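Before I ask anything, let me first share the structure, which is written out below as structure tokens.
All protein chains but one are shown at their positions in the complex.
Let's turn to chain A:
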Amino acid sequence: MTNVNCDQLIDYLNGTLNEQEQKQFEAHLAECPECREIVDATGELPYLADPVEPNTGMKSRILDAVFDEEEHPASLAEERTKRDSPAPPATMAKRGFRTSKWTPLVAAALLVSLLGNAYAFYELSDQPDAPAAPEVAFETVDLQASEAFEGTGTAALVHEEGALNLLVQANQLEPTSGDQVYQVWLLKDGQPIPTGAFTPSQENEGAVFFSLDENTEGWDTIAVTLEPNRGNTMPQGEIVLSAAIDPEA
């Protein structure tokens, strides 16, 4: 397949597209397997070079410079440092949160209900004389499937009255075997905590609702792994679905 967008591939690789063209081409790339495969092939080109041992001390010089940039953000426009600066170490959420397994149908109804509430709230707050906003915030994210995984999923996070409610739904899941479960994790600075597990239905759908009463803030990533068994406190299996979430939400 060749069209106008495919023709921009070399400009893209050469880094000579302007910002808007770059975005357009990246959208094209997501849709065009051929362009993506060509890009992937370029990832192998370095192996045409002879292997060279790194310079002595190179790793620490480079990593120091990289992390130093963060402390002295100088020129680059993109400012992401605020978000992450000295986050407290991620403590594992204590026991005592509620977890329960929902059938996909119930979960779907619940999701609609939660979103409905949040939507009603936003509608309400548009009124000029709306009452003080209740402490409700929600975020939904589409989970990205890892390579070679066919499933899809959505997560909804709802902060309400000091609790964080998390609903994850997934479809087109591969069936599990033996003790395997799909395990949901929330991650903060790379530290995961388990937030519910499920096994797919006969329709290959699954869902889980989970509620945290404490340590509800600052989660930056949600992931689903296929675990060999239930109850792991650290992931052992492959990640199948994941997405970044807004720690501020």
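Here is the rule we use: a contact is a pair of C-beta atoms (placed from the backbone, for glycine too) under 8 Å apart; a residue touches a chain by one contact, two chains touch by 3 or more; residues count from 1.
As a working rule, contacts and distances are computed from a predicted model.
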Handout entry: "ABC-type quaternary amine transporter", "RNA polymerase sigma-70 factor (ECF subfamily)", "Branched-chain amino acid transport system ATP-binding protein" or "Sarcosine oxidase subunit delta" - which is the UniProt name of the missing chain
Key = "RNA polymerase sigma-70 factor (ECF subfamily)"
Problem - Touch with the omitted chain, as defined above, among A:9, A:157 or A:197 - result: A:9
Completion exercise
Had the left-out chain been drawn, it would touch chain A at residues 6-7, 9-11, 13-16, 22, 26, 29-30, 34, 36-55, 58-59, 61-63, 65-67, 69-70, 76, 78, 80-81, 83-85, 87, 144, 146-147, 187-190, 220-221, 223, 234-239, 242, 244, 247
